[in-house]
Each structure stands twice: as C-alpha cells, then as structure tokens.
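A single protein chain has been omitted; all remaining protein chains appear in their positions.
Our next item is subunit A:
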Amino acid sequence: MTLLSVNDITVRYGRLTALRGASLTLNEGEILFVTGPNGAGKSTLMKAIAGVVKPVGGSIAFRGETISGRSPEDIARMGFSMVPEGREVFGSLTIEENLRLGIGMRADRDQAARDLEMVYSIFPVLLSRRHQHAGALSGGQQQMLVIGRALMAGPKLIAIDEPSLGLAPKVIDDVYQTLVKLRDTIGLTLLIVEQSATRAKLTGGRMILMRSGEVALEGDARELASSDALKQAYFGYGEHGK
C-alpha cells in the first residue's frame, strides 16, 4: 500500500528553484534511499514533505490524505517523524526532555514508556546521561538523540537526513540495524537521505538519485549503487571518461 506519494513538486527559495517537478512513491514497510550530490534538493524534498517549506506546485499525499499546505505539527501528528540535517537537538533541554517532546501527541502512554526504554537500550549512552543538557553531548551522541527522539513519536514513516553524518562506523551499523529491525517488527517505513550510496548498497531497499532538483534515476538500491549511471549522475561523465 502506498504510504507517501510526492507528485511533481516544485519548491523555490526566492528566485532559486530547489526542486523542479520531483516525484516519488513510498510503500508501507519499504526503505527508500535518496541520494545525490550537494545541492541536488534532497533536504528540500524532506522539508517539503515535513511541511516546513511550501511547494509552489505539485502535491504530496501521506496515508491517503493530501498534506501539502498543512502545518508541520499536523503532518507530524499523522505519523511522519523527521530527523532534519544538522542535529537539531534542544541544547538547553535535558536528554530525557528532548525524548519526551516527541510523546506529546501520543495517546498510547504505555507504549510510549516502552519506546523510551527501547531508545535507551539502543543508545545506552543516552540513558546514562539522561538528566544532562543535550547541548553537552558530542556530535555523534546528538545524532543518536535526534534519531531516538524521532522514534519516540511512534511514527509510521521516519525520514532521516544524513543519519551517518558524524557517527563512528560501528554506531552507524547499530543505527541501521535498529532501523531495519523496526521495519521488520513494527512495520516502520524509512526514508533515508544519504549523500553516499555505500550505505544503501549495504542495507538494500529502493533508491532514487537526485540531481539539480529532479529525480534523475530510480531503482533497486544494490543495483543502482554499483552502476555506472550513478557515477555519471554524480560527476557528469561515465566511469570510462568518454
């Protein structure tokens, strides 16, 4: 079943067009990687889905309802959980307060309490420092916190902008293992932005490649990640340099 469909959206920042007619569909329980070079529009696409930037054209539907034009809080309350780029932790709040923020919209308090335990078991360092201010965490720990916080909202779909940025390889493995496990157990759908295709190749799933505000390529993550077409999209020429 289609969970999210982005149809031909265009986003402009002033005179700069960041997305020109980008489209994608995401089925329930799927993992979709969004890759592409800097400035391809990956983050703008995430922000448009989250309702933070308003597309000037096209439409976005989530769980069968049109969400383009709705407020970020309404979209979040429908089960869309966003981890934006740049680790937006609330530095003056404690770690536990950061995590509890996501629970506000949930009715299932018991499950929320179990989710808090789950997040702490995935990232034990957060448990040991839970009463400290989030601003005191290292970059990698902040990344764990924002991913944990997104999980606390009990989402249907979680979108993560560059989850591996600033994390140690071992932690990245753990994060991906957890995400895939959540997909398998509770049917979480994943939309992951990564600049490099390496992680997509390891994890599997589907992948789209963005370039200049458009979706340039789409296909199986493992196949696409090892193809020449990908390199061509990144560098503008093929591997054999013709």
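Heads up, the rule we're going with is that contacts are C-beta pairs under 8 Å (C-beta built on N, C-alpha and C of every residue); 3 or more make two chains touch, one makes a residue touch a chain; residues count from 1.
What we mean here is this: contacts and distances are computed from a predicted model.
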* Among "ATP synthase subunit a", "Aldehyde oxidase", "Sulfur carrier protein ThiS" or "Branched-chain amino acid transport system permease protein", find the name that the UniProt record gives to the complex chain excluded from display. => "Branched-chain amino acid transport system permease protein"
* To do: Would you indicate which residue among A:G69, A:G104 or A:G187 is in contact with the undisplayed chain?
  => A:G104
* Asked: With respect to the chain omitted from the figure, which of A:N27, A:S71, A:Q111 or A:S196 is a touching residue?
  -> A:S71
* **Hidden-chain contact residue, picked from the options A:V52, A:L165 or A:L217** => A:V52
* **Identified contact with the non-displayed chain, of A:I67, A:M82 or A:L157** => A:M82
* Which subunit A residues would touch the chain omitted from the figure, given the whole complex? -> 50, 52, 71-73, 76-77, 82, 84, 88, 90-93, 97, 100-102, 104-105, 135, 149, 153
